[in-house]
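Beneath this line is the structure, given in structure tokens, with notes to follow.
Selected chains from the complex are presented in situ; the others are not included.
Letters are used for the chains, namely A and B, taken in the order the chains are written, and counting of residues starts over at 1 for each.
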Amino acid sequence: FDGESSQAFKVHKGMGLINHVFNADSLKKLYVSNLGIGHTRYSTSGISELQNCQPFVVETLHGKIAVAHNGELTNAVRLRRKLMRHGVGLSTSSDSELITQLLAFTPPLENDDTADWVARIKNLMNETPTSYSLLIMHKDIIYAVRDPYGNRPLCIGRLIPVGDMNGKGKDNSETEGWVVSSESCSFLSIGAEYYREVLPGEIVKISRYDVQTLDVVPRPEGDPSAFCIFEYVYFARPDSIFEGQMVYSVRRRCGQQLAIEAPVEADLVSTVPESATPAALGYAQKCGLPYVEVLCKNRYVGRTFIQPNMRLRQLGVAKKFGVLSDNFKGKRVVIIDDSIVRGNTISPIIKLLRESGAKEVHIRVASPPIRFPCYMGINIPTKEELIANRPEFHDLANYIGADSVVYLSVEGLVSSVQESIKARQENENSLKTQKSRVGKIGHCTACLTGEYPVELEW
Amino acid sequence: FDGESSQAFKVHKGMGLINHVFNADSLKKLYVSNLGIGHTRYSTSGISELQNCQPFVVETLHGKIAVAHNGELTNAVRLRRKLMRHGVGLSTSSDSELITQLLAFTPPLENDDTADWVARIKNLMNETPTSYSLLIMHKDIIYAVRDPYGNRPLCIGRLIPVGDMNGKGKDNSETEGWVVSSESCSFLSIGAEYYREVLPGEIVKISRYDVQTLDVVPRPEGDPSAFCIFEYVYFARPDSIFEGQMVYSVRRRCGQQLAIEAPVEADLVSTVPESATPAALGYAQKCGLPYVEVLCKNRYVGRTFIQPNMRLRQLGVAKKFGVLSDNFKGKRVVIIDDSIVRGNTISPIIKLLRESGAKEVHIRVASPPIRFPCYMGINIPTKEELIANRPEFHDLANYIGADSVVYLSVEGLVSSVQESIKARQENENSLKTQKSRVGKIGHCTACLTGEYPVELEW
């Protein structure tokens, strides 16, 4: 029990944008130190309140730990009752508090004079299969943990001296420290370079200069891994790297695949700025049609306080975009969208394009329709809100006012995602590298197919 | 386990002034309901952070409880280790979390199908002697608990129909509900009238229309009660009632007692606005000297951003007060102060009065010097900062620039406080009323004498 060093944790939390929560004042109050955990979360399980904000910090008999959790436990209700039955009062509705108390609680404690945190982490992983990527800070160590299914992303970056940020590779330059993040895109902006992913089930111990695999907890025999396919489709920034491939490249392949599955006779290919641009460029190139901009973003759009009357409600879309009508007047337009979830944003855009002179408007969606809820950390509208579950879906083109609308198939998406992974894995297998420990590759497509990677407990 | 009703707790916390934390928005979000706990605390044990804000709300196997705590546990360190040894991760440094987890934890829980909250509260009271006044909310019941020594105040008010707010007494008017507070002065402003104190050791169960004593946990044989005497001297609002007497009356008696102990030949009696006015009026009346105002408050004083230079540092007092020099020019002035803690505020006031024409300035302090730290909830400067522990104290008049300075004696203070309590108690004893359960009356004078009501644990 080292009260003093454990007291050294300094916590700052807040709700809202990072730049508001972490301003000059609050940053000054945080210690200048070598070690830290940050967390942003759009709370999925648990109410959106400050108390649910991470990291969770608790003092245990063996010092303070701070825990940051990305994901959502599929057996949270059972774990909750188990802890309360042992007499632990739970102060939040967050499943991340369960993880923290399970780490503090793990018996037997009476004879436990030296804290074995790896044993505690493995016990935790035996209690709950998915989904969680965790950072656990204790004294001068951070443990980075990914659940055995690898449902949520987690990767490691290497801080390198500024002078050496020249892509010479890790062998040539000194390491200044390590960073861990859900998305690799964050590394560049803090002067780090992508090092590697934490593997499904892996427990990594990170200290000032060292990254060390402590263990890899396996999945049940035969279960494939289950990384969330929606990270590729929608959530991740295009420059992020998952499973060895750039998200942008996957999205462009989705566009190419879509061109194969659903070609259309048209004059130009475009997109709604700006997330579907890679798919649109892929589609255009595969079809041999020109890629043309039809809308420009209104950069300074913000909250509007003007009284909402009939006129202005209809103008919602026109507030967000400018129309480059000269670019498509009298032409047949294919619009590539990354996903149609509720169906109420694409409809006024189609109307706007037609009013500005488009001759035909065809919609191609670079992902399959979402039909099922996610219980593993992604906030998806209710089943009733999803357009794919509603009667209008049977005549969707008519409902949204398009000349035609086609979604990418599940198979098309999965193959676009797995194509280069499998190629590389075959290659690696032939080399019998350590990476083969990942086991059978799969992806969680639960929101598209209803097939969840583990049984859900209630 | 009644998940639904326990979910009905709605919590809003914040740091800062009540009017900032509870604004129109936050109040709207709180349920319109019949039951609630509020809490403001200048944190004494535990860091001043949002997480330490009360009430503490935890979910237990038998539903949610919310706990508000006024006071400070004298054996917090031992309780802390005990809980952690049982595997409870503690998320704050607050002793109020210990109380909450002890209520959730109390064994045996395995066979505990029906929660016996009174037994849990009594167990808690056996674990820790003082100091705590507690409100514990569970479903539609609030338990009001005061520690056996009665160190912190707690009293009950009765909401009465507005039309009946005419002092006719409780028998004649309908009761609309109950309120519990540390200070009775808060009742008037919400339309309630003072009903009675919670007695030392008493566990009171409060529901919509009913107030019921469940038990009175006794002190160890022979120990007197130990209500904080500093509430009378300094903290409480003058219109508050403790132990059956108005604080204002106690302060006036202190002034009268001070006139007996330390008379002075002078022309007028005055005070530093505005907390010592009752003592000053009592002193003036007892001495037969006129009560005259010498300073007026500068109502709009606030933070000043002007660069602090030599001139302005010396002007600090002049910023807070205006001088009514015509009222005392050429006169001998007695200034009554309620306490001199550090000695650095009275000194520039004396200087200001002299510069404005006072012939003599005598200081009379209506309480004894503070010499010892408080470990029961009051935030007192460190021993080194207390003027009474410093060498200057031996020639205090000279140090602060007064012609003379005399403090009230501890005996004088205690007798001013206990005079009417004892008179009433004798009267009540002769009537053999229920109130005799209070036991031997005493007061905590630890900060003045170093005699703490219980042994301190570290």
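General observations
The rule we apply is simple: contacts are C-beta pairs under 8 Å (C-beta built on N, C-alpha and C of every residue); 3 or more make two chains touch, one makes a residue touch a chain.
On a predicted model such as this, the values are computed, not experimentally measured, just so you know.
Here 2 of the identical protein chains are placed; the entire complex in the file holds 4 of them.
Quick note on the criterion: only the chains that are shown with their structure count from here on.
Rounded to whole angstrom units, the spacing between the C-alpha centres of chain A and chain B is 51. Residues 11, 13, 49-51, 56-61, 65, 81, 84-91, 100-101, 103-107, 109-110 of chain B touch chain A in their complex.
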